[in-house]
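Below: one structure in structure tokens.
As you look at this complex, bear in mind that one protein chain is not there, while each of the others sits in place.
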Amino acid sequence: MSSSKENKSISRRNFIALAGGAAGAVALASMGLPMGWAENSPEVDVEALGLDKFSTDVLVIGSGMAGLFAAVKAHDAGAKVMMVSKGRLGSSGQTPFAKGIFAYDHSNEKLSIDEFVAKVSRSAMGSNNEVYTRQMAEHSMARVNELKSWGFFDSAVYHKSFSKPIEERNIPVQERIVVTHLIKEDEKIVGAAGFSTNEQKVIIYEAKSVILCTGAGGFKPNGFPIGDLTHDGTIMAYNIGAKVTGKEWNDGHPGKSENAAASYDGWGNMFEQKPSTVSIEVHHDLGVDLNYMAYTSGNPVKMGGPGSENKTTVSGGPYTPAEFDRKNAQQNQGPQSEEGRPPRGGSKPPGGGKPPKEGGGPPGMDGDRVGGSSAGMAIHKSEGLVPINDQCESNIPGLYAAGDALGSYMSGGIYTQIGSSLAGSAVQGGVAGKAAAKYCKQVGNIKISDPKINEIQEEILAPLKREAGYSPAYVTQTLQGIMIPNFILYIKKESLMKGALAYIEELRDHHMGMLRAANFHELRLAHETANMIVSAEMKLKASLMRKESRCSHYRLDYPEMDNENWQAWINIFKGEDGSMQFEKQPFGQWPNEGVDII
Amino acid sequence: MAIESINGCIGCEECIKSCPTDVIRLDPKTKKAVITFPEDCQICHLCRLYCPVDAITLTPEKTIPVIVSWG
Partner (left out) sequence: MGLVMQKERKIFKLLSLGVAFIGLPLLLWFLGDFPKRTLLMDSLSLLTILAFSLLLAQFFLARTNRGLVKKVKMSYVLKIHKLIGYVFISVIMLHPFFIILPKFFDDAVSPMDAFIRLITTFDTIGLVLGMLAYTVMLVIMVTSFFRFKLHLKYKTWRTFHAYLTVVFIVAATWHVITLGRHINSAFTMFYVIAVASGIFYLLRTYLVKQPTQKTIKNV
């Protein structure tokens, strides 16, 4: 591992002296902690690296559920499409672990779509964007039927079924490409850039339109399979002037206290199950309530198994509308219910009356829990680029986003309809793909200038070229230590968030630009770490700004909902001077225009 | 820790491609999958599920300290 390599370096000895003597350093090393500052000894010849260039109409970044439909629908609408992914088609982001997909069935549902949307809005306490809630429900069945025809429901792993429509259409897919930059020229998108971990070269994509299907993100927390999700799309877009939103909401999944890092084991055999469809079941699943319980009454937080009594009752804490309060109903639910584990949307087993075949939801729900298993991730579809209309379009012409990369507020600041996450990604992918293809028709050929390419290439490879620097693993762990504790992001109060912000700003100013990488794996980690730092800053600042509690955002110092001031979303964008700017966008309106959503 | 061993690898690269966190790489000499960055393993078992010859052994333990919110 990396620590053994660093053993020899002189600067490590200096670090040891600074860190409080050899004993301390030995203790650190024995724990497997990566050492921070050290000399860089690149394993690749940076000067000899090649550069590839590709041109396309629509560039789809990401190969999960949203990316699949974005590519397919953009192609079917007549565009030349190319897909790039940090991972593999059907095997990256949260998609491979999502097993429930919502399908609104007109013939069987008791609720009409209007009633469904109204119910979601009641649970979301106004924080959802009804246009996207409705769009998801209306298109869900069509997308599910397409998935069915590709064999999606026949296997627990999705690469094969995802490959079917992509191969039929001859859409080129490049896997294991880390895209680090979006490129904007003349106020519109012209492409993206990144590097290939396989071929060890920089790659430039010239594209008339880009669809970000880059998923959500977190702080590489333990116990949740989101180690590859670091808000890359959001931060890349923010860097070129896109507005982003949703940074104050929290996904509050706990993990198992025993082997807290084992994502697979925490979910029983769920990752091995075939996916299935889910019908209407609207919840108000906080997750943050468990964090509040641990905060007020200490540990351990025991999760009741079926039939067990929930002895701990705490007063106060996050508010759940009475209609959606499951505390009483919880006792009666069978083993297949999602009790004990707040749902994580698409990837949870179908709850309620639809037990999965393999004998219920994740086993091992009893026992001690630890918090923060999905730390750094917001509610599905709440965090990401701000859409300017119902076409998944961002404020940058030609730049679209779909799925968890789009802050569509399909669900709101709380997770509402189970299985809607996966359905929403499919639906939004399709909408964005079609819209991007249409946009391309009015755009001429793209040519990215050479100086721009050189500038970006320098930025991409900078960590490889540093003679010394901080290891990305060390900076990530430092960031985790600042951001993951219960009293920062989950149970929020001003003093502690300001304290954490001071640390994060320090990482931003004095570590982000000094990350080193010896190989392309570390180069990926370096870029991911930088994205996490910027995202942490956004999360703290947005959380400080929202001086109320609503849905999954809970402020200990402002525990009440403030409808007078906070019927609004928070948008974040880069100011002229490069500083982070914030604005409110009233619920029910599109940004800036004061135009009502409905 | 985490991904523990690969036995009987045929070099098809399914695990390398399907690992979301780039833990496994191909040894250019032996043409077999090698656990290269185990510290980044998120124990999601995708490598094992995609492996056609069931060559991969994983354990739930992780040796690096795990940071959690409360616990």
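Letters A and B name the chains as they come in the text, with residue numbers starting at 1 for each one.
In the analysis below, a residue touches a chain if its C-beta (ideal position, glycine included) is under 8 Å from a C-beta of that chain, and two chains touch if they have at least 3 such contacts.
No experiment lies behind these values; they were computed from the predicted model shown.
The chain not shown here touches chain A at positions 155-157, 160, 272-274. Mapped onto chain B, contacts with the missing chain fall at residues 4-5, 7-12, 14, 30-32, 49-55, 57.
Quick note on the criterion: only the chains that are shown with their structure count from here on.
Mean C-alpha position of chain A lies 23 Å from that of chain B. Those residues of chain B whose C-beta lies close enough to touch chain A in the complex are 2, 17-22, 36-40, 42-46, 49-50, 58, 60-71.
Contact residues of chain A toward chain B in the complex are 1-2, 31-34, 87-88, 91-93, 96-97, 156-157, 159, 175-176, 197, 221-228, 255, 257-265, 271-272, 291, 294-295, 299-301, 368-373, 375, 473, 477, 480-481, 484-486, 489-490, 521, 524-525.
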